[in-house]
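Here the complex is missing a single protein chain, while all its other protein chains stay put.
Going by the order they are written in, the chains are A, B, C and D; count residues from 1 in each one.
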Amino acid sequence: MIASLFVEQMLNGLQLGVMLFLIAAGFTLVFGIMNLVNLAHGSFYMIGAYMFATILQKVGAFWVSIVLAALVTGFVGAVLERLALKPFYRRPYLDQVLATLGLILFFNELTRIIWGPQPLNVTLPGALNSSVPIIVGLSYPMIRLVILAVGVLVALALYLIISRTRAGMLVRAGASNRVFIGALGINVNRVFSWAFSVGAALAGLAGALASPILAVEAGMGESVLIFALIVVVIGGIGSFRGAFVAAILVGLIDTFGRLMFPPLLGDISVYLLMAAILAWRPQGLFPAHG
Amino acid sequence: MELFLFKPSGGQASARRLPSWALLVIIGAGLALLPVLTHLIDAPFYITLFSRIMIFALIALSLGFILGFAGLVCFGQAAFAGVGAYVVLIMSDHAANGVPLVEWPFAIGSSSSAFITWPAAMLASGLVALVIGLIALRTRGVYFIMLTLAFAQMIYFFFVNLDAYGGEDGASLAERSSTAGLLDLDDKIVFYYVTFAILALAYIILRKFVDSRFGMVLRGGRQNERRMAALGYSCFRYRLVAFVISGAIAGLAGALMVNHGKFISPSFMHWVRSSDIIAMVVLGGTGNLMGPILGAAAILGLEDVLSGYTEHWHLIYGPLLLLCVLFARRGLYGILTGKGADND
Amino acid sequence: QEIKVGFIASLSGSQATLGRDLLDGFQLGVESVGGKLGGLPTEVLVRDDQGKPDAGAQAAQKLVERDRVSIVTGINLSNVLLAAVPRVLDADGIYLSINAGPSELAGKGCNSHFFSVAHQNDTVPETMGIHLNDLGIKNLYVMAPNFAAGKDMIAGLKRTFKGNIVAEIYTQFGQLDYSAELAKLRSVETDALFVFYPGGMGVNFFKQLDQAGLKGKIPVYTVFSTDQDTLPGIGDAALGLESTAYWSENLDNPLNKQFVQDFEKTYKRIPSPRAAMGYDGARLIDAALKQNGGQFKSADEFAKALHSVDFKSIRGNFKFDSNNFPIQDYYLLKVEKDDQGRLVNKVIKTIATDYADSYVGQCKLSKAKS
Amino acid sequence: MLRVEGLESGYGNSRVLFGISLLVDAGEVVTMLGRNGMGKTTTIHTLLGIVPPRAGQVTFQGQAIAGMPPYRICRLGIGLVPEGRHVTTNLSVEENLVATARGPGPWNLAEAYRLFPRLKERRRSMGGQLSGGEQQMLAISRALLTNPSLLILDEATEGLAPLIREEIWQCIRELKQKGQSILIVDKNIDTLAQIADRHYIIEKGRVIWSGTSGQLQSDPELSRRHLSV
């Protein structure tokens, strides 16, 4: 009994963790590396969820809808970057915060107008809506296993791209040296645009994956945004490895905290974790900038 | 580095539009005379609205002080205000039920008098700021922001779990604070002028602070902390004092807030609220004390006007915010006075 | 003279389906009396509280101070109601609740200008407690969101349920992911589960319960969570769930049949109890105004009329108790499919008749009268 | 190879360049000399498009490049060692070199490490952890690895120990022999006079003198007046 509870909670925590990583990865791309605090990153999560709900209704095929939702969100990200965010790369953080706060309000309202103020509910096709036996006495929801798998695969792919490829280096070089990387023959604008879209697509992917277990509603991005921020900061701004470790840590602490701690402690466990880690290592677990 | 490398120079040359003292006079006189105006056009509701605006202006002012002059972007200003509000609520509640606030280790009686509860609110918020500051001020930049956010969220959840006072649902204040018969805070106009007086006083005091030796140390630390240390300053102490002052003022604003709405809930302390406060400061213009007041008025005023036209007012308001930041680089204060607000 | 009604409800967020149904029902009610409440030109000012007490309180304040409405109604959430009602009463307005019925306003805090036409929160789970006793359930696992109504629901249940409460779990209001709670539930021995999860919370809870393979394993009983404002969202995962309520789309009386038919025709969906109470609320205002000769003279006069008017509710038996909360009948409902394959709440049996709430004794209005 | 005519630019309201013209032929080593703040760096930044030109023409290998974004100009075959180094602080030394490397050409990682063995020792360190001089070596190698047809060095020997500085001059002599075109800004005028073919003296955004090394050395008055040497 206790073993199965532990296993189930472990899986829940990991699933929340990879989910957070998908969101935090994009955020860290844009914030940690391109130096843009894009609070509207949460909106991509929301857009991904709405796109998935809409496409699934039309198409009916789960994987096609997931991929399309992520792609469409990436595209929305590309358009947004070009139209609204370009000028903000070199602005102080607070300007970025304010501008992207405005974008959050805009996107929330827009989804309310397009899809109505009530949450959408996504019903999964067939087998995905069932559960699979894992150990004796525990059958675990299929969809959560899918999220876990996709999240881990994406994390791995991302890690390889960022650490091993030239594109990854350029992205990491990013804002810290924008002008002179450009003067060495690199089209930094394009690198940034791509990185931004990929970040948006990852958030969209997270939103699409989450929509069957959560609800699709305007404003759904804000609550995950704050967790994504925490993940990025705990991990060390700009560090992917850090973001991954932190995401898993936050996922586990939150899941176990709600179960084992008294209510107040359960509610604040993640914040306590961040405060403790920052008190111990003021630059997060894996400071990226030397 | 590059940020400075290509900073267009000569921006100073833009024409001065309005001297800042004139702006101050306009704001002050406008607020002082507002009740007369609302009486003339029979729109008493605006007294309520502007009382609210001034309360938020006070919170924004308390943040503008540390943000603009010490570079401390605190993501928990609303939580400080909330603590102040709860202190007033809890003390008044105890007073109404005749239960002392604390019985151990020594008895502390309770009160609903503004002369006791409001300073108590400042004290409590200041103490909370002290504790948070002791830890958070050891970090910089984004890490500081996130730590203040973390502590603010802890306070938020503390009150969410405080079932005795409504938990997440919040609680109503039965009676406004008493003032030993001096003032009737139930009278909207009296309350308005009390709020106005407090805002004006806070402005004057902070104005003095930022130009004093203490203020110069804060500003220096904002521009170049490394250099400050090499000069022999420990910025930490000065920042801590500023942080506590700021927290106490926010606490006072909280005391006003709970008296204004006769209701307080943890959602007043949620991080989204604090981000609203930051928005007010940034929109108004950082690095001066009039900016936060202008920002609070602009945001709450715009909300009131726009929401009157359409329920989808965020669709306009959001992009408007973005455009304001894009084109009004120095905030509303900058637009009105033509001065660089951020130039220390 | 014209009559201005302020209508506040959660029109966005996780409780938005409730707000939508309340509003649709209310407006259908206004339509049903010719678009004029009490024969007066009627203006309904609609505001969204987003499910937040402070937003609701501010909306209420603006409605009474700026728009000068005489009657405010609509609020679906008890916590929002508790924050908003003082604003209305302070400004000498009337508040008529068509959904939320927090205990605070039924007992010590009752007020001659506050009415609830729908229910007092505790009563519904109290009748569920009676049903669970009848079933012989000994051990019960209890879950609800941590807010005013959630606390009332569990208090009500515990008032009548005689068995043992295995665990009493409060979750955050608006929580969407219940995986941790479900894991815990799976690890505990219990005869049955009682939950109160209105709106979006219910949709997620029941879906996840089903996905986790727990639904068939533990009998589940609920209140306010499997109505037409959540059923389409939950889908087949709701089949077979039992709840208690004072109204159902299948309640068999001519007025109700008419209402359900009209509602389905206008809005292309089955009405929920929220829609029904919105409808009743509008018609109650109409009846009270008519009793006063088609005028709103003063809040006091109108309140008197509200309390005393002989009003035909679509739920059948209905009258106001001395604390201005209803005395009414309660039924056991079960989610089944109708002949068109839609999920509906079938009325299984009557559990209590002329049932009053447990707070009326603490209300000073009652003492004045008795 | 590079021809600049009547180039004007500035920052914000202030004009810095008032019509600079200069020429670098294939295989030539050319310098810009001048006191602090006279506009040498600005000239380089303007011809590379980092600072937008306000007037004038720039042609590189026969192609007009004024107004193009910097990355396109540099891809045509210009390698810049910027004043102030500007190495990427959060990439390792090796990544700094690889990220922007471009071929084909004689320069590769091994060549760069042969030139600066110190960099090889520190190859795994982050750019930001290097000492000032190490960063300078990195900036030079980085530019060489783009295998440019024109190399531009802006104060490339600043902060270098005398020994290393001498090695850099030696390296430039070798490059020159291999036919590399180079534009140099530096304060070591005597050394430059030995290495370079021709010189431009810039004062207040104008070219006030140009000539060969021989002409420069034969006119000490010139140096004293315009370069305060």
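Quick notes on this one:
Note that in this section a contact is a pair of C-beta atoms (placed from the backbone, for glycine too) under 8 Å apart; a residue touches a chain by one contact, two chains touch by 3 or more.
Keep in mind that, in the parts below, contacts and distances are computed from a predicted model.
In the listed set "HypC/HybG/HupF family hydrogenase formation chaperone", "Pyruvate ferredoxin oxidoreductase delta subunit", "Amino acid/amide ABC transporter ATP-binding protein 1 (HAAT family)" or "Peptide/nickel transport system permease protein", the entry agreeing with the UniProt name of the missing subunit chain is "Amino acid/amide ABC transporter ATP-binding protein 1 (HAAT family)". Shown chains touched by the undisplayed chain in the intact complex: B, D. The chain that is not drawn here is touched, among residues D:H45, D:R165 or D:H199, by D:R165.
Residues 4, 9, 208-209, 211-217, 219-220, 223-224, 226-234, 238, 241, 343-344 are the ones on subunit B that touch the missing chain.
In the full complex, subunit D touches the omitted chain through residues 35-37, 118, 122, 125, 129-134, 136-137, 155, 158-166, 169, 187-191, 227-229.
Everything below uses one rule, namely that only the chains that are shown with their structure count from here on.
A simple rule picks the central chain: find each chain's mean C-alpha point, then take the one closest to the mean of all protein C-alpha atoms, which gives A.
Chain pair with the highest count of contacting C-beta pairs: A-B. Subunit A and subunit B, compared by their mean Cα positions, are separated by 32 Å.
Chain centres here are Cα means. That of subunit B falls 38 Å from that of subunit C. Inter-chain spacing, taken between the CA centroids of subunit C and subunit D, is 77 Å. Residues of subunit C found to touch two or more other chains are 48, 146, 172.
Residues of subunit D in contact with at least two other chains: 86. By the touch rule above, subunit A contacts subunit D in their complex via residues 166, 169-170, 172-173, 176-177, 179-189, 238, 288-290. Taken in their complex, subunit C has these residues touching subunit B: 48, 52-54, 57-58, 61-62, 65-66, 78-79, 82-83, 86, 90, 146-148, 172-173.
By the touch rule above, subunit A contacts subunit C in their complex via residues 1-2, 4-5, 8-9, 12, 15-16, 112, 117-119, 121, 123, 129-131, 137-144, 213-215, 217-219, 255-256, 258-259, 263, 267.
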